[in-house]
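Omission of a single protein chain aside, the complex is shown with its protein chains in their original locations.
Let's turn to chain A:
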């Protein structure tokens, strides 16, 4: 199968394989942009992979006071889980431990309730109110119900429930095959910045980049996943290596989105930005990870992403 070329960089004619996930979005607000970001960063910490962390989470956008329900600075975060039950468990733990505790914070649903993709509602404030030990009060404002839990800086205000999103997808990805670590990392950073500019998509790994791409299963009994040896440069030359001789480093980005369209848009933005900058940064090729197409029902073919969005 002939490879594709974008901005002079080879793009393998393959696809990223992604999965249906349960997802929700929150708007976290605080007195200052810094404290909103602290709450969001804390809540989305240790959320790189749903297998090991229980959830995948990240910051989707920083919001100005004009964009938030309470007129304060805010941050929109996305949270993904295997299913609605697992997502709810992680939602309560993360809001309860990381946002309730953050000074001046408040929590709102990050998806409009009249959005056509709204799914099952997850009780959030209605569960966290029990921290108020019977002193919490509910307040309905403009058709939405909030819980006001007394805390030591005043009140923690949290929306009673937040909606899940139907059609959320996790696992969109791109792999950057480069020559030198520093330059390839720069390519990945450029790709991350482009993907993060796309609404409704997050990149849950550190800085949006993962250097330890994995394959399903392992030689060690009981391991669910293990290193993606085909793309490890120190294993070049062995049977099964997918790397040409000139590639000495591979970095990956992983994208979760509230819809297949948002994942595709983020992958497209990352593919174009990375190949555009990659010529001067020693980028050899861009490819994507899949499991043969048998595990996830969403296949993002790089061939389809090379063209500009329709």
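Observations, loosely collected:
In this text, contacts are C-beta pairs under 8 Å (C-beta built on N, C-alpha and C of every residue); 3 or more make two chains touch, one makes a residue touch a chain; residues count from 1.
In this text, contacts and distances are computed from a predicted model.
Per its UniProt record, the hidden chain corresponds to "Formyltransferase/hydrolase complex Fhc subunit C" from the list "Formyltransferase/hydrolase complex Fhc subunit C", "Heme exporter protein D", "Acetolactate synthase" or "Putative transcriptional regulator". Here one chain is not drawn; of A:6, A:43, A:91 or A:106, the residue touching it is A:106. Of the candidate positions A:95, A:128 or A:157, contact with the hidden chain is made by A:157.
Of the candidate positions A:141, A:182, A:223 or A:295, contact with the hidden chain is made by A:141. Contact with the undisplayed chain is limited, among A:54, A:69, A:126 or A:208, to A:69. Residues of chain A that touch the chain left out of the display are 29, 69-72, 106, 135, 137-142, 146, 148, 153-155, 157.
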